[in-house]
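With one protein chain withheld, the remaining protein chains of the complex are depicted in position.
The first chain written gets the first letter, and so on, giving A and B; residue counts start at 1 in each chain.
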Amino acid sequence: MKKTWAAYPYIFWIIIFTIVPMGLLIYFSITVKTPTGTIISMDNFRRFTEPIYLKVLARSLTLAAISTVCCLLLGYPAALFLSSRDLRHKNTMVLLMVLPMWMNFLLRTYAWLTLLERKGLINTLLGKIGIPPLNLLYNDFAVVLGMVYNFLPFMVLPIYSVLSKIDHSLIEAAEDLGADPLRTFLKVRLPLSLPGVMSGITMVFMPAVTTFVISRLLGGGQYTLIGNLIEQQFLTVGDWNFGSAISLMMMLIILIGMGFTSRYEKEQEGGGLW
Amino acid sequence: MKKGFFRILMVVLCISVLAVGCGKKNQVELNVYNWGDYIDESVLQEFEKKYNIKINYDTFTTNEDMYVKVKAGGSHYDILIPSDYMIKRMIDEGMLEKLDMSNIPNYKYIDSKFKNLEYDPNNEYSVPYMWGTVGILYNKKMVSEKPTSWKVLWDKKYAKQILMMDSQRDSIGITLKMLGYSLNSKNPDELEQAKQALIEQKPLVLAYVVDEVKDKMIAGEAALAVVWSGDAVYCIRENPDLDYVIPEEGSNLWFDAIVIPKGTQHKKEAEMFINFLCETDIAYRNADYIGYSSPHTEAVKRLPKEITSSRHAYPQEEDLKKCEVFVDLGSILKEFDRIWTEVKSH
Partner (left out) sequence: MVKYFLKRGYLFLLYAFLYAPIIVLAFYSFNSSRSRGTWDGFSLKWYIQMFQDRQILTSLYYSLVIGIISSVVATIIGTMAAFGINNMKTLPRTTVMNLTYLPVLNPDIVTGISFMLLFIFIRLKLGFITLLLSHITFNIPYVILSVLPRIKQLDKNMYEAALDLGATPAVAFRKVVLPEIMPGVITGLLLAFTLSLDDFVISFFNTGSGVSTLSITIYSMARRGINPKINALSTLMFVSILTLLVIINLMMSRQKNSKEKESKEVL
């Protein structure tokens, strides 16, 4: 009694809304418009390898990597402390970590605009103690800060969920065998939490590479990341062909990266958010 | 409990579907696509009430954004308000409807010096909406001497206090002016120099903005900004420390006009809307609210003296001597796209 008809509407849906759009994206990326008509050409990809665009790609990857490292450095201890057994009100604390994610991420980004301005709260407070106003907004710092702020919970939660599932008897065994807390951490907790770390890294790095909103609002239009480049091609310049080629490149980078980390993720289930 | 949950859900679903359905009585809807902050929005509601036509109002930030969106298809606008050179381009590409001026009697109020301009020589496609210049808005408290040249935007003294305009035609145009060329230059050498100048300027720029500029300048977040004249008038009204200047190298003189794109289903209603915007009272309210200069003779008469005598909003002949109107550059536009992409990516 193997009925599969129930999936037919979905398969139909996939064909229209996943396969056809991907086909169109590929079609646009391998064609160029000339006055005489549309011709097949690899020009779009060739253009992407020009130094200026490679620099944009490099900058996107670097900023995303910095943000991911910051999230890891800030988030790992937090996950560790949240999972420790002597923490009171643990559920509330975890809930408090998730709560900001429920707020619209544009509002979360917008909040920093108010804080970082030259006449914003931080500079006003600094002024009170005699520090001249700093340029906090519209630079790399602001973009990284925005990314870390937005994506931090994505790092903490997977690590927390893996850490809190660790069989406590393992840790007790290590302690009984005479390991000091540092050794227990290095030899037991850290290796066991690696799958969570990997999925945390993916969940922060991926959206950080592709964002165009954070860099637009907090970078003041001058820190072009690859997402901004794509947006520009589609909305301002109108060069769909080049835009599609960049999108396709970005998709490949992400999917290859995912393939790389998914090996770790498969070993543990439920490390992600869902 | 679970059943109850589902029942509630179905009810909510039905209500929302019904609500969506109800919104679409047989009312005509006009899709209007205009610049951000470019109308007194109460005017829209008045039109809706008066003619029982619903208006869907959307805004764009630059001519290029608007063009790309309309050209792509997918959106169906009935009213657009682009600038001169873009109107020319759209006429040439056959994207605009010819207007039936007998449906727009209020067209008679438009000052004749704004009619039959180069972008629409026989005035078949457009009705002027506003006009103005591009210049430098500066904060007197932060800039010691009154700027006279575009070069002040390249002055290291004001590093990270300069707001450039995130609009390719305007930013490249003023750079060409600064270098002493025409802002309609097609010469690859001159364009290359402009690109280098913009790249050189980039470290000094605080941000590339369009709509934020008003908020930022009023709040005193930056010392200098490239703005359109009407935004300058608005900002000076809010913050008297600000002043506006058209640099001596000359600048861009522009005209925005109302047009109807091909493919509209509601040409008659769109013309009613254009006529409505040309009513004296409405044109006056718009000009007063947004601060731009109106081509409407009667509306200008009604505006307060301090505005109409202000050289920011209504510049004299001599201020405009060196100003140029943008012309459509045809195929060289691709080069502008490329320069701008490279400047922003640098």
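Quick note on the criterion: a residue touches a chain if its C-beta (ideal position, glycine included) is under 8 Å from a C-beta of that chain, and two chains touch if they have at least 3 such contacts.
Owing to the predicted nature of the structure, the values given are computational and were not obtained by experimental measurement.
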Interface partners of the hidden chain - shown chains only, full complex considered: A, B
Residue of A:Ile40, A:Leu107 or A:Ile129 in touch with the missing chain, whole complex considered: A:Leu107
Among A:Leu134, A:Leu170 or A:Met258, the residue in touch with the chain that has been omitted: A:Met258
Selected from A:Ile19, A:Met42, A:Ala58 or A:Leu186 as touching the chain missing from the view: A:Ile19
Touching residues on chain A - with respect to the absent chain: 2-11, 13-14, 16-22, 24-25, 28, 74, 77-78, 81-82, 84, 86-87, 93, 95-97, 99-100, 102-115, 117, 119-121, 124, 149, 152-153, 206-207, 209-210, 212-213, 216-217, 227, 230-231, 234, 240, 243-244, 247-248, 250-251, 254-255, 258, 274
Residues of chain B in contact with the chain not shown: 1-2, 5, 9, 12-13, 16-17, 19-20, 29, 31, 33, 36-37, 41, 56-59, 61, 72-77, 211-212, 214-216, 219
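Criterion: only the chains that are shown with their structure count from here on.
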Centroid distance [mean C-alpha coordinates] between chain B and chain A, Å: 35
Residue ranges of chain A touching chain B (in the complex, touch as defined): 52-53, 55-56, 117-119, 135, 137-138, 219-222, 224, 228-229, 232-239
Residues of chain B touching chain A in the complex: 62, 64-65, 67-69, 71-72, 160, 166, 168, 202, 205-209, 219-221, 337, 340-342, 344-346
